[in-house]
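Complex shown without one protein chain; remaining protein chains in place.
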C-alpha cells in the first residue's frame, strides 16, 4: 500500500530532503507540495537537483485537498506551524519539523520562544519525536513533534547515560560543531559563503540556545530531577553535519558499555569500539548516528563524541522514520541509504 | 534473483562508491571484496561510513572463489587491471573501471599509457562502457570498459552534436572543472586540503590528458574522420563533480534541439530548457547528467555546459548501470537515488 | 608626507580591503570612513578583523569635511557613485571602484547598465584605471575609474597580444572562474555557504556580463577595429580569486615572448616560464598577477591562463596603486605584501 504524502513548506532544505528520501521510499508517494511564496512554480525550479522526479506543482496550503492525504510533513517555520496544523483535519497524521510542539510545558515554550503557544490543546497531545526513545507513543500518535537537530545529537549521546545513572547529571558539557544547513536557506550575513568559509564561531553561547528547552525537559524527566547542561554551539565551514564533544564524569568503560547496550539492536545508532571516535562525514546524507567514547587521562573523566547529519537523522530522516511507524510500515523503510563519502 | 558480486580494489573511492550503490540495489549482493595491501581488514576500518553494512572481509584477489561470483567490478589501478582480468575465469562477467580496455587501437593505448598492452586479445573483445551509446553491445558483453570520468562528461555533451553534424568538429574546446576525488585516495601534495582549498589550477593542459585518447577514438569514429578537440582540465576545491564548458560553432537552437532529442527517453541524462545551465552540485551523489545550452552574442557560437558526479555517473554508477544490462536487470535498478543537496 | 584618505562605502568587502592595505601603507592615513546604513558604528563592529586599528567612526557622507581630505576611495554601488562623486569638491582626488566611470561611450554605459549616465561631463574626464596601461594619464588625473575585476584579469592576459597583433582578435574565448567575494557582501541565495560549497555554476553567460563593455571598449581601441570576445564566467567555491583560461589563435612561443616582454619591468605582473601555469591561491591577498602560456597539440592554438585576487589587484589593490601615482608616491608603496599561502 502506498501512502499519500503532503509536504508543507517544501521550498526549504528540510523540504528538499524529505523529497529526496521519499523519492526512493517503497511505500510513500508525494501527493502535494506547498510553498506559499513560490506557489505556481515547479519543484525543479526551486531545487534543480530534483529535476528527474515527477512531482506535483508547488501550491498554497489552502489549495491542498487534505482528504486525499494520509500524512503531512510540516516543514514550516516556528510559530507558523502551530496555526497551520491546528487547521488540518483530524483524519490526517502529522509529523511537524518545527519547534512548535517539542516542549510539553507551555511556560517553557513561552520562555524559549518568546510568546505564548497558540494551540495549547494540540500541544498536549503531541509526542516528542526522538524515535528510538518514544517508539510506542509515536506508533499511535496523530501528531509527532520532530526534535531539534542539535537536541537530537545530544540526546543520542547522553540519554542512556543519564537513565543508567552512570554519569553525574550536574557535570555535563556539550561542545557542538554544526554545518550551515541547520540554519536553513535563509539570507543572513553570517551564512554567506565568503563569511563562513575558513571560519568557525560560537553562537547562542552561555545557555541561550533554544534547544536547551528540549535538553532540560528530556534530561530532567529521565533523571527525575532538574538537569541543566552546559551547551556551546559553533558554526563550522561545512554544509551538513553535527558533531558534539561531551565532557562527562563517569567511568569510561561503564559509559561505553551503557551506550553499547542501549543501542545494540538499533538499526541507525552505532557505538564504536572503545577509544575510537566518529568523523562527521561518515554519516553525511544518511540516517545514521555514530558514537564514540574516550577515557581521559584524568580518572573519572570521559569524553563522548557523537555525530549525525542534521538534515537527515536530525530532521527529515527522523521525520520519515516516525512516519513509517505512524503508517504501520517498517521503521527503516526508505532510510537505509549509505552515507555519501567522500 | 540476486547476483553475487565481487569488487576488486575495494579500498579506493570507486570501490567505496560501488559498495554504497550496491547496498541498496534490489538484486545485487556483495560476495567478495579485495584489497591487497589491506587484506584481513574489515571494510568499516577502511571506510567507517560503511559501518552499518554486513560486508565480507577484505581479502587478496587469489583468495576469492570466482566460481561463486556472477560479476566482478574491477577497480584496480591502470595496468594492474589487464593482468588480473586476464586471469579471471570466463564464467565471470567483468566491468572494469580502469583505463586498460578503453582504447581499441593498441598503438593509441601505448601512446597514451606509455607501454604496450599486456592482454591484447582481451582488449579486442572489450566493449566501451558509455551505456547510453553502447547499450546493445554491453548487454551481450563479457567485459565492459568503464569510460574515463572526464571523457564521459565530454561525450554526453558532444556525441549527439558530432553525429548530427550540427557543430564544426574542428572547432571544439572543452574547459573542464573537476573535484579532487577523481584523483582517488592517493597521497599527492597537490591533493592536500591545505593546497587545494581556496585554489584552482589547470593540469595536463595543451592536449596531454590521457582521456584525449578516448575523445579522439570516439569522436573520430562518429564523425567518420579524425577529430581532435582542445581540452583543458582544472582541479577545483570540491570533492565530487565535473562540470565542462564547451565552446562550439553551430546554431544554438539546433544544438539544443539535437541534444534534447537525443536524450528524450534517457532516464539519467537531462537537457535543460534553452538558456538554462546546470550547477555541479545538482547531480552530486547521483547517476544523473545535466546539460544546458546557451547562445553566444556572436552569431554561430554556442556554449554547452554539462555536469555529472565523477564517482557515480563518471565511474561506479556507470559501472552498475552496465552491470544491470549484462545481468539482464532493469538498466536503472538501484541507481535512481536523488542527488544530495545541499 | 602623509595623505589624508576618505573611504566612502567602507562597510563592504572592497572597503575593508582598502583599510587593510592602507593600515600598513607608509604615507596614507585614514581620515574618514562612510557607511550610510551603519553610520555611528565602529569599523570593528562591522569588521572585527580590523579591531587592532585606531579608525574613525563610520559616518554619513555629508558629515565628512572634504577640505581635510586629499583623496577619496569611492566604494559605493554602481549608479550611487556618480551622484556622490559629482558633488565632491574639485580639490579632492577620487579613485572610484564602481562601474560608473569605466565606459567612455555614454551609449555603451546606458546599454550595459540600463539607464543614462547622470554625470556625463565627469565621465568624459575620468581615466580608466588599469594602472600598467594608463600610468601617465592616471598620474595627472583627478578621477580614476577602477576596472572591473574580471575585466582586469582578461586585459592582463590579452592586451599585449592584441596590441602586438600576435593573436586573432576574432577568435578569443575567455573561460573565467571567480570566487564569491567578487559579488560583495550582498544577501543573495546563490551566495549562501550551503549553496556554493561543493558547487560550480556559470552565470551571465553568452555575452551578457557587464564587464564585456570594458573588454569591447579596450580591445577595440587597441586593435583599431571592433573586437568582441566570448566570455563565460563561473562562480566557484572559493572566497578570493579569479582565474581565466583564454583560448587563442597564435604561435605559442610568440605569445609567450610578447607577454614576457610586455611585463618584464612590471613589479606586479609575472609571466611564468613557457608551459607553466599559475594557481589561483598563489596570488591570494596580494597585488600580483600570474600569467602562464601553454601550447596546444593543435598547431596555432595557444592557451593563456591568468590569475589575480579580485579584492586586491582586481579592485582595492589596484585602487591604492592608482592613488599612489595620483599622490606622487612610489607606485608600489604599501602593496608589496606577499600572498597568503596556504
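Note that the chains take the letters A, B and C in the order they are written out, and that residue 1 is the start of every chain.
One rule holds for everything that comes next: a residue touches a chain if its C-beta (ideal position, glycine included) is under 8 Å from a C-beta of that chain, and two chains touch if they have at least 3 such contacts.
All figures in this text were calculated on a predicted structure; none of them were measured in a lab.
Across A:83, A:187, A:205 or A:221, the residue that sits in touch with the chain not pictured is A:205. Looking at A:48, A:129 or A:241, the residue that reaches the missing chain in the full complex is A:241. Checked against the hidden chain, the listed residues A:23, A:131, A:217 or A:303 yield one contact partner: A:303. From the options A:25, A:281 or A:313, the residue with contact to the unseen chain in the full assembly is A:281. Where chain A meets the omitted chain, the residues involved are 173, 175, 177, 179, 194-195, 197-202, 205-208, 212, 228, 230, 232, 234, 236-241, 243, 245, 247, 275, 277-281, 284, 294-298, 301, 303, 305, 307, 342. Residues of chain C in contact with the chain left out of this view: 13, 16, 19-20, 23-24, 47-53, 181, 197-198, 239-240, 267-268, 270, 272, 278-279, 281-286, 288, 290, 336-342. Of the residues in chain B, those that touch the hidden partner chain are 13, 179-181, 185, 187-189, 191-198, 237-239.
We take it that only the chains that are shown with their structure count from here on.
Per-pair tallies of C-beta contacts place B-C first. Over half of the residue numbers at the chain A-chain B interface are used by both copies of the sequence. In this assembly, C is the chain whose CA centroid lies farthest from the centroid of chain B. The geometric centre of chain B is 40 Å away from that of chain C, both derived from CA atoms.
Averaged C-alpha coordinates give centres for chain A and chain B that are 36 Å from one another. Chain contacts: chain B has residues 197-198, 239-240, 278-279, 281, 284, 342 touching two or more partner chains.
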